[in-house]
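What you see is the complex with one protein chain gone and the rest in place.
Labels A and B are assigned to the chains in the order they are written; within every chain, residues are numbered from 1.
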Amino acid sequence: MRRRMPKSLLVGAAITLAVVAAALLSWAWTPYPAEQVRIIARLRPPGPQHWLGTDHFGRDTLSMILVGARNSLAVAASAVLLGAAAGVPLGLAAAAWGRWGDELVARLGDLLFAFPAVLTAMLLTAVLGPGGTNAVLALAVFNAAVLARVTRGAAQQAWRREFVRAALALGRGPLSATLAHVLPNIAGTVIVQATILFAVAILNEAALSYLGLGIQPPSPSWGRMLGDAQTFLFTAPLQAVFPGAAIALTVLGLNLLGDGLRDWLDPRER
Amino acid sequence: MLAFLARRLLTLALTAWLATLLIFALLQLVPGDPALLMLGTAARPDTLAALRAQMGLDEPLPLRYLGWLGGLLRGDLGTSVTYARPVAGLVAERMAVTLPLAALALLLSTALAVPLGLLAAARHRRAGDWAVAGFGRLGISVPSFWVGILLILLFSVKLGWFRAGGFPGWGAGAGPALMALLLPAAALAIPEAAILARVTRSALLDALREDYARTARAKGLSGAAVLLRHVLPNALAPVVTVLGLQAAFLVGGAVVVENVFTLPGLGRLLYQAVGQRDLIVVQGIVVILVILVVLANAAVDIAYAALDPRPKVA
Partner (left out) sequence: MPIRFPRLALAALLPAMMAVPAPAQEQPRSQQARTDLVLGMRLEPPHLDPTAGAAAAIDEVTYANLFEALTRIDADGKVVPGLAERWTVSGDGLTYRFTLREGARFHDGTAADSADVKFSLDRARAADSVNAQKAYFAAIDSVETPDPRTVVVKLSRPDGLFLFHMGTGDAAIVAPETAAANKQTPVGTGPFRFEGWTAGDRVVLVRNPDYDGPKPALERVTFRFIADPAAQVASLQAGDVDTFPQFDTYEALPQFKDDPRFTVTVGTSEGETILATNNGRKPFDDVRVRRALAHAIDPKMLIDGVLFGNGVAIGSHFPPHRDGYLDLTERYPYDVEKAKTLLAEAGYPDGFETVLKLPPPVYARRSGELIAAMLAEVGVRASIEPMEWAAWLEKVFRGKDYDLTVIAHTEPLDIDIYARPDYYFNYRSERFLALEEELNRTQDAARRKSLYGEQQKLLAEDAVNGFLFMLPVTTVQKAGVEGMWVNRPVQANDATAVRWKP
């Protein structure tokens, strides 16, 4: 059965693709080298030479935003993938092995959810030191907890379905039943959740970088650009607008994509 | 019901205890010596040792954990090593900023979201609905700290209506204090309102399809009256749930937004205490935040049961 693709899916996919394209483009081309310092040209307003102006070291803002897209997407994607790698098997196991595993995952989830994600990340980066890799780890913890919970819920429902019961009755073990029947059945739910988490991860990475705990200079990051720009609100106000707009656009695209995917896979009106 | 409550309390206690253990263990791994930080580059080993003894940092780890836990049970959070004051007092002082901030943010977001939700439901599938949907999408996509920066840019830098940060204290009177909280609360409230508006809208639409709504309309009540008098109260349950679930996000957001506006709240204290390696303060705040979030979730359960006319126990 083919369903019509929701508009949000198309728009979301288009925005996301554009951001990814910008990130890829930055490998090959940016108007200026993103890390090139030119003090003479600092805090320029947008103009023909620098379309989005320059920062306090005279670096080209557009170039920094392009490279920042790469960094932002890389951190967020790694954090989601790492979270999925830990969370999905955990959730599947919890659903497959019933009571005890279930209880354990639920309690672990309770514990982790009690800590706001930014707080967890702040404490972890205090332990590990700031930096891109550590930001990935810190954000992945939260993602793993969410994905474990979602996977567990979806998998439990799947276990109650007849074809899984039938497979078990036919002598399949829990592991084999999980791989053959449960996993394909819940993949859509997990992918939708992962897309939304991707968006959340972009936001959280930006918050960490804003606090100076994320990707480190000279490599540009949107959050840190905002942190730097806040110092120059009086002299170069627009510098505090562009990186935030880049974050908002990316997150908007991913959210639309997630919502659209959900509507497409499960067309009940919400 | 009693058994349910007891179980609920037990898990709550267990979660809180595990959180204390986790946070204590985690913080021992943080590099940096608070004594060295206080005494600076000219510190001599004997002074450092004296200060560490004074701070109680020379005791073995398990003893320190048990001492802290014992204090917690008696309601004693210990004494901050940097500020040389009881943590409870520090926290209470900062709570007087963070709680009003969170309350104001909740108030603002509800005040914004419920009318928007109503509008969207009333104008279902028409311009008003799309506009609200657009706001909803955009609202959850902007980082609250950026909203904060933009608000500063507009209202402090351009218009000069507000201070760009800081907090005059409640001693300066409720007016100036509320003024200082308004922008940060708005920064927190806008993304929050976006989520709430969406939830309100879909809850209202669900409720509109229920029989009683149709009956009320059939009796000749106007659409607006039906929406406000009959549908809204019934649609509140999911809205309250989401409000509660957002508590954790609100707390996390407050940590960042307090830093944007340099508000002396719990989040900023936490951020500074991490920097100062004032671990006992960090421990205390995190435990309190965790308990707040856990309690908020429990409160949601109860409120849900109370507000939802249909019998439904999770």
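In this text, contacts are C-beta pairs under 8 Å (C-beta built on N, C-alpha and C of every residue); 3 or more make two chains touch, one makes a residue touch a chain.
Keep in mind it's a predicted model, so treat the numbers as computed, not measured.
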Remark   = Given A:Pro6, A:Pro31 or A:Gly131, the residue that touches the chain left out of view is A:Gly131
Remark   = Touching the hidden chain, out of B:Gly70, B:Gly166 or B:Pro233, is B:Gly166
Key: Residue of B:Ala102, B:Val132, B:Ile152 or B:Val240 in touch with the missing chain, whole complex considered   = B:Ile152
Among B:Arg64, B:Arg94 or B:Arg198, residue touching the chain not depicted = B:Arg94
Task = Write the list of chain B residues that the hidden chain touches.
result = 31-34, 36-44, 46-47, 50-51, 53-54, 82-85, 90, 93-94, 97, 111-112, 115, 118-119, 122-123, 152, 156-157, 160-161, 163-169, 171, 175-176, 178-179, 182, 222-224, 226-228, 261-264, 268, 274-277
Note = Per the touch rule stated above, chain A touches the missing chain via residues 35-37, 39, 42-43, 56-57, 126, 129-131, 212, 216-218, 230-235
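Convention: only the chains that are shown with their structure count from here on.
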Ask   = Whole-Å distance, chain A centre to chain B centre, using C-alpha means?
value = 22
Remark   = The answer for chain B against chain A in the complex is residues 11, 14-15, 18-19, 22-23, 26-27, 29-31, 137-138, 140-143, 145-146, 149-150, 152-153, 157-158, 164, 202, 205, 248-249, 251-253, 255-256, 259-260, 270-271, 274, 282, 286, 289-290, 293-294
Inquiry  = Which residues of chain A touch chain B once you look at their complex with the stated criterion?
reply    = 107, 110-111, 113-119, 122-124, 126-127, 129, 199, 203, 206-207, 210-211, 223, 226, 229-230, 233-234, 237, 240-241, 244, 247-249, 251-252, 255-256, 269-270
